[in-house]
Each structure stands twice: as C-alpha cells, then as structure tokens.
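Here the complex is missing a single protein chain, while all its other protein chains stay put.
== subunit A ==
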C-alpha cells in the first residue's frame, strides 16, 4: 500500500476517532436528589396538584402489554388534577432488553424509564443494576418517604423478600433504592386471577377414552394416555390425525422445556433448574439423574410419535392454529382465560406431581412485576414520584382502570364503580374502538406503568376484575370449577423468597455462568433429539463441564449460603 493511500485513510480515521470519542463524555454525576418535601398546592388548584410540567416516560416493554396512545379526555383530566402533561413512548425493539441496553447506553433518557422485571433473577436486573451502580438513576428512598401509597414500600412488612432485598433496598445501596418494583399486592397471598395453567386435553378425546383428566398425576401416566390417543386415531377439524401432545398455545416461547408436561421430572423451575436436595445440598439439574430421565422420556415420546417433534421450535401462529383446529389432543400449556376455550372443549389435565411428591399449589406471598426508575438527569424527580403516587392512589387507579365517571362508569352507593353496559358492549363488539376510550378495563394499559401497585381490586372497587358485577359469563370460571381451584387454593402453601438465579448479578463470574446456563438449556433440547442416549449423555456432560468452568459450584454454594439467611431465602420449587 503506498504512502498516499495510507495518508488518505489515516487522516479521516483519526478525525472521526476524535469526533466519536468526544461524544457523550457525559460525566454526569448523580446529582443530589431532591427530597420529597411536601409542595404547597397553589391557590385554586386541587389537592392532587403536583406541578405544571410535562412528564415523559420511555418504556422498554412490549406494545402487547402496554399502550402509549392515551385518550385525550383522560389526558386532560390528569392535567386538570395534577398539572402534569403525561406522555409515554414505547421503545420498539425485537427484544425489550436490547432496547433497554441501547436506551441506557445512549444516555439520553426522559423523566423516567420502565422495564420488565419479574424478580431479581430476570435478565434485565444486571443491566439496570450496572446503571444504578454507575450513578445513572436517582435515589428514590427520600422521594418515597413523603408519598401516600409508595411510602408503604418503606414499611417492614409490605414488600416481598426478593423485591425488598434483591431488587430495591439491596444491602450494597445502604438504604437507597433506584428502582420501584411494581404490581405488589396490598395483602400477601392475594389472588387477582384464578389461573388454571398447564396442559389441557380435548374433552371429546378424554370422554371417548373414558379418562378423568385429573387422574393423570405422573409423566408415565401421561405417556400411557398419549399412547391411547395415538391408537384411537382421533381427527382434528381438518380431518387429519391428531398429534397426541402438541406444543403450548404460545409456540416455542424461547425453547421452553414445557415443564408442566412432566413436573415429576423437573428439577426446579424450568427457567432456573436449581433445587435443594432433601439433605440440603443445592444442585443444578445437570448434576442430578433427572436430566437423563427427561432425555430418556422425551426420546421415547418422539420415537413413538406421541409428542410434536416441533415442540421447541414452532412459532406461535402455527401452534395456536393447531390448538384452535384441535390438532393437538393435549396442548402442552394454556390457561383458562383464553377466548378459544371458554366453552371448555379442552379440559385441564392433572396437575402432575412434582419431584418431591404429590402436587401442592404454591402461592407467592407477593410477587412483583415490571419496574420504573428515574434517570439522574431528570429535573425535579420528586414530581415524577408524586405523579406515580397519584396514579397508584385509589383516585388515580379509578381513572386508569375505569375511565371517566359519567362517561364510562357511575358510582354505586358504596362509592364503587359500576361499569356502563354500553362500554362492555362496545368492548365485545369492537375491541379496537373500545380501547380508544383509554383505560385498563378496555385493554389500554398506560396507567399500569407507574400506577399498578398496592393492588386490591376487591377492597378498592368491590370487584376482582373490571366489570365483574355486570358479567354473566365469568371468564375462565368453567375451568376453575372443573380443576377445583378453590379447594387447591385452600391447601396452598404461601411462599416468599428469591429465585435461585437471583444472585447472578453479584456473582463475579455471573455473565459467564449465565451464558453457560443458557448453553445448558440448548444442550438439553439437543440431547432430546440426539440419536442415542450415549450421545445425549455426552452433550449434557459437555454442557455441565462448561457450567463448572464458569463457576457453577461456587454459585451453588452461594445460593446455599443465601438460603440459610432468612433475609435471602430461596424458592426452589416452581409456582404452579
């Protein structure tokens, strides 16, 4: 290469390096946050008045779950009550975490951000934790002190363990908190929905085979049932022979294991695979006999064509289509609130036992979902906290859950909302038009982002779900009755604690181990499809070797130590 060429290449390169390097030297120190000193309400303004300003949020969650379009009348009411011109934008990304990482790295965040965060073991946690440690977020503790609803977060007994010590008030933060975990119920063990999740069997097939679905308790019984279905040569709506066990209604869903199908072979939750033995040792599934037991079971099912070979790869459209067409005699996973099965032509199957023995319902004391944070660049962060508090109050919830009084509901003698029949009719006949009314009851979910916490619908509104008082056909009720949900709920154990992977963020080889754990998940599925058990064994041994190289043993010891501390108790059994 001649000198001129090198010169022409090097000069612009040096220039752009300088240019790019100089961008975003945003050495913004976390400014001392404003404490939530009570503001004086200006004369002539309502008691809910906060400030005459705009609050904008950037949401790193899917448009299926949340809505950025707000109803103008509701926006106007918010402005009138609080002075806040509220606006949210949902950042579109193929995966919400990609958007979150890019958004934080861009360091150009609005007044608040919100993101998915089921528990401190979720993949978003290390990202937001890194950002918090690096001073990207405002300390919320002083802001929450002077709020009405969120100040409950500072009470000793309000938050579940994982939310309190794993997500919000982590010991390393010395009393500070940088994320507000959401969807915390007011009372422990409160059920806002009566979910009957898991495998469902086509009713006509169960009847033809004279099978009571609730008697299927083990994976071996499920195998026998699948064989009978195969021999019965049942047909789907298109006249084609059914697949005895099909995928879950929502498709492969990131290559899940469909643990509901063989809970008696599942070592821990399917997204964790870590559990304590009876003598107190914490083990990963790969270190137990269950890994190969599952491989053996699956290979048998696949070989005898009792299960869909595409269980781990099928997209949602195809698997839902199969469920609706009756192509799967057993759907691996669905639930009672799905529209297609309100007539219960698919019956709940099981529930199957766990590796520990008979099935017992496990209910979380309280569980959080999603979170918000205020960037350290936000001016007057106290306004954002006050606004979140307004939305979390009964008045705020009434607005984002039920809409506008007079337009969408009236109040009964107890002060509870009575939904207007015409709104319910519109919701049934034209859901998209109804959504424009702009509140949760019509599936417009902008308010949940900041306002959904301290939840207790029955106490606040006199009904569990929006419009229950007017509804004749309660959604999901048939399955609830059939599965004997109430009876199981009575015998349920209420638990509180961390998930086994909650501590990856503080484990020094956490990222490496996470990659190795993910690799195990893939390897397990690969083992299901390997040609022989020996080949499968080699695949799993190799995955275990990688996990050990990434510090699995140390991590399991850490989990054991954490479990021994009452503040960081670990939940080893999945909540079914």
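The definition used in the following text is that a contact is a pair of C-beta atoms (placed from the backbone, for glycine too) under 8 Å apart; a residue touches a chain by one contact, two chains touch by 3 or more; residues count from 1.
Note that in this section contacts and distances are computed from a predicted model.
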Protein name as given in UniProt for the chain not displayed, "4Fe-4S ferredoxin iron-sulfur-binding domain-containing protein", "HEAT repeat protein", "Thiosulfate reductase" or "Maltose ABC transporter permease": "Maltose ABC transporter permease"
Given A:97, A:154 or A:324, the one touching the chain that is not displayed: A:97
Contact partner of the left-out chain, one of A:263, A:546 or A:568: A:546
Contact partner of the left-out chain, one of A:229, A:525, A:540 or A:559: A:525
From A:83, A:126, A:142 or A:213, residue that would touch the chain that is not displayed: A:126
Option from A:41, A:105 or A:208 whose C-beta touches the chain left out: A:105
Contact partner of the left-out chain, one of A:315, A:541 or A:554: A:315
Contact set of subunit A toward the excluded chain (per top definition): 1, 5, 12-13, 15-28, 30, 95, 97-98, 101, 104-105, 107, 123, 126-127, 130-131, 134-136, 255, 305, 309-310, 312-313, 315, 318, 376, 511, 514-515, 518, 522-526, 529, 546, 549
